[in-house]
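Not every chain of the complex is shown here; the ones you see sit where they belong.
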């Protein structure tokens, strides 16, 4: 079931707007961090969960750590594709490999390895990934 | 021709991500300013122009002034629709009325009247709206 669901998650497409760029004429590097979070959010939604609901259950997914490698820059008006693949599942965290590419066969812009931890919104302490989600990733 | 082209411009849909929100639990007010710029950029593209190309011809569209009225806030995970209607065309500026709504009949979040001026990228001085564009808006 995992394979099927994962296979159904397509890279998300986003347009590069002025807000994403900087005076160097390219996409500002921190913008890629936002783009990877957008894709993880859609990946989660694709599995039937959304952050506003998890908040209501005192659960938040927060970024524990990330490794970013920047290659070729995306530019104004480009469309980018942001992928989201699970590489590791633990009791209280999920690790993703993500790529940001210029759409339709363009340059690879950024590779990100991102570990997301599940925490209690109230205490900030680690807590287990919700069983529903874990079951789908089992 | 104008009416037909204008009619073909649909409100742009965007998802609200964590990046757009603030600690008040709602969309940060300056995010709406970004959303209206996204829709104007797509409106321009719909007429055959994109900013990265106008930059190459020493032409930039910059916001001259704007009036914003904030109504009900959008929230995390909402989809919003951003409209873009031309209300006035002058030699060196175009004025838009724009609305940001929660999609599919949801609340009106923000109304914006935005005057965009055409300037020379090199000098910052006003210059005429490109004739191609003006013709389409005539």
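We call the chains A and B, going by the order they appear; numbering starts again at 1 in every chain.
Criterion: a contact is a pair of C-beta atoms (placed from the backbone, for glycine too) under 8 Å apart; a residue touches a chain by one contact, two chains touch by 3 or more.
Not measured: the values here are computed from a predicted model.
Asks: We see 2 chains here; how many are in the full complex?
Replies: Full complex: 4 copies of the single sequence.
Following the convention adopted for this analysis, only the chains that are shown with their structure count from here on.
Asks: What residues of subunit A sit close enough to touch subunit B in their complex?
Replies: 15, 17-19, 34, 37-38, 41-42, 45, 50-53, 55, 75-77
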